[in-house]
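One protein chain omitted, others in place.
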Amino acid sequence: MARYLTVRLFHGAIVIFLISILTFAIMRMMPGDPVYLLFGEGQVRISEEQMDAIREQWGLNEPLYIQYLVWAKNMLRGDFGDSLVRRGVPVRTMIFEAIPVTATLNVFALGLALLIAIPLGIAAGIRRNSPLDYATSVGSALGIATPNFWLGLMLIVIFSLYLGLVPPFGLRSWKGYILPVIVLATEQMAVLARVMRASTVEVMTEDYVRTANAKGLPRRTVILRHAVRNSLLPIITVIGFRIAFLLSGTIVVETVFAIPGIGRLFTDSVFRLDYQVVQSLVVLLAVLVVASNIVTDLVYAMVDPRIRIE
Amino acid sequence: MSATSFEQPQATILAEETKHRSELSQSWRRFRANRMAVVGLIVVALLVLMAIFAPYIAPYDPITDIFRGMRGVGPSPEHPFGFDHLGRDLLSRVIYGSRVALLVGIIATIISLLIGVTVGAISGFFGGWPDSILSRIVDTLMAFPLIALLIVLAAVLGPSLPTTIFVIGITVWARYARVVRADVMSLRSRDFITAATASGVKNSRIIWRHIIPNIMGPVIVLASLGIGSIIILEAALSFLGVGVRPPTPSWGGILADGRAYIIRYPHIAFFPGIMIVITVLAFNFVGDGLRDALDPHDRE
Partner (left out) sequence: MATEPNSNARKPFAMSRRQFLRYTAVGGSAAAFLAACAAPGVTPSTGAEAGAGEAAAPAAEGGGGTMVWMGHQEVAALSPDDTGPSVQYVLIANIHNPLVWSNEFNELEPMLAESYEVSDDGLTYTFKLRQGVKFHDGTELTAKDVKYTYDYYRNPDNAAVRIGDFGGIGSVETPDDYTVVVNMDEVNAASLVNWAGFGIVQSDYHAEVGEDTYKTAPIGTGAFKLKEWRAAEFTELEAFDDHFRGRPAIDIIRQDVVPEPSVRMIALQTGDADSSVWPLLVEDSLALKEDPNFTVFSTPGNSIKHFPLNNTLPQLSDKRVRQAMMYALDRQRIIDDLWSGAAQVANSNFPPTSFYARDDLKKYEFDPEKAKALLDEAGWIEGGDGVREKDGEKLTFTITTITGDQARRPIAELAQQMFAEVGIDVQLAEAPVASILEGMRNGTMDASLFNWTYTTNAVEPDPFSTLHSKGGNNFAQYSNPRMDELIEMGTQIVDPEERKKIYDEVQEIFVEDVPVLYLQFDEWLNPFSNRIQGLPVDPKTADEYYLRANEWTLAE
């Protein structure tokens, strides 16, 4: 167990190292120079000397490998540096302001998705090829097939503009959470319902269910008990998956609903060439993903006795 | 998630080579019995035809026919989808848009399959240090927020159709690699492979004759399910401004244009959105059908 953990952590460290290099390299390949944005956004006569002085101050004149080393060293100490765009604000503050926003949304969305998808998926799996099964299949297929930004826009138009039920943007009141949570949950719900249905169907073909049946135990009880237990694995998978896709899943949704979470921080920073923010954010998320993968695997092993740690 | 260290419980594999042929016809029978899959297949076929024959189907040129003073005018009998924000016939643009969607969806899937299957097969078959290295690369890609990587790569390379295909292709293969690796690992321990290895058959021959044919089923399923998500990915990239270049009509691009005019000209965003939903739905139904047909165990 300890050996296993050590190996996993070592692998995780390699992954994070590779990601930090990859991110750093790609960001520096972006054409453009952040000084152009910052230094006046065109307002001022920008003399070359002035620009160079600023680059110097920001350490952008150093050779790239030095810049990388400086950044990596600071990261290890927990110092993410300062934003190039939001002057005077440490990157860490920006990121830790944004994370709770995104996390809250995702927790609500995941909760909603679990609440609806689990019963639905199990029911559909038990009554294969019933109308309910078809409805669930079509519904979840629809949920997966609908681009979430499109869904978001359509919901805003219907529920904010036409019906006036919820505010069109922002999270100031609890009502503001409704639409973004629905949009985020739709996708997860669809995936979860499928996974649940599939694992239920699988359970039903297992020998022990057949045996239980043969023994005359109430079919429904057996299936339900096994299906629910069996569903833990896919649920853990999906939760782990959500963490891994925290950023990807929310970038567009945050853009549509004007939510100041990490997704928007990321896209804004990419286009503004705010190197420190992008690099730190990606590395931080990678740490999160690696950690959640390890935890997921450990939980897997605990839940399912068939899985054994090597 | 855990492919590096755990046996996947659901790593059931298709039957061995000997049963291969009869399985195929059986699978086809099972597929045909699935109504939604058949509908999906028909829709996909229609979409492919629409893309190929777009110039004959589309009533107007999607790029050069700009109607004066028709910006954002809604649907009418002559222009059933209305006009876009430039005054171009939206129906024609949506029809041509299927080309980009299918091109990106299919080519990016092929690229990612080629990479994913190769990496997964090498990793799973040989194990050891090649597996370690490749697995770390796969882990890295999986830990990198996909859309974030796409945004940055597209911004670096300059957004365009080839860029979009390329960046999607080289980033989404990791999930195929994982699945293939797990399947190959479990195949390798099967008797017929062990026997072949013991009798001195060359590795490359084993991989080509025994491994690859046996993992094609799950791979095809994954691929057909993947096309849909890639089409959505393309739309998301265009939505964020790093997708296919204007004025080339793509559904994601039209949707992004329409998003700005969602109140005034809602039809602009509505129609490409619907087309994306239909297309992705169709591919997913086909994928589901294939999965059920190729593997009665309903793998996920």
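Every chain is named by a letter (A and B) in the order it is written, and numbering of its residues begins at 1.
Assume a contact is a pair of C-beta atoms (placed from the backbone, for glycine too) under 8 Å apart; a residue touches a chain by one contact, two chains touch by 3 or more.
Predicted, not measured: the structure shown is a model, and the values here were computed from it.
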Contact partner of the left-out chain, one of A:256, A:285 or A:301: A:256
Residue ranges of chain A at the interface with the undisplayed chain: 30-34, 36-37, 39-47, 50, 53-54, 57, 85-89, 94, 97-98, 153, 156-157, 160-161, 164, 167-170, 255-258, 260, 264-265, 267-268, 270-273
Touch list for chain B against the chain that is not drawn: 63-64, 66, 68-69, 71-72, 85-87, 155, 158-160, 240-242, 245-247, 256-257, 259-264
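Rule of thumb we're sticking to: only the chains that are shown with their structure count from here on.
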Interchain centroid distance [CA atoms averaged], chain A/chain B, Å: 21
Residues of chain B that touch chain A when the two form their complex: 1-2, 4-7, 9-10, 36, 135-137, 139-140, 142-149, 151-153, 155-156, 228-229, 232, 235-236, 239-240, 252, 255, 259, 262-263, 266, 269-270, 273, 276-281, 284-285, 288, 297-300
Complex contact set, residues of chain A against chain B: 4, 8, 11, 14-16, 18-19, 22-23, 26-27, 29-31, 134, 137-138, 141-142, 144-147, 149-150, 153-154, 156-157, 161, 194-195, 198-199, 201-202, 205, 233-234, 237, 240-241, 244-248, 251-252, 255, 266-267, 270-271, 278, 282, 285-286, 289-290, 293, 296-297, 300-301, 304, 306-310
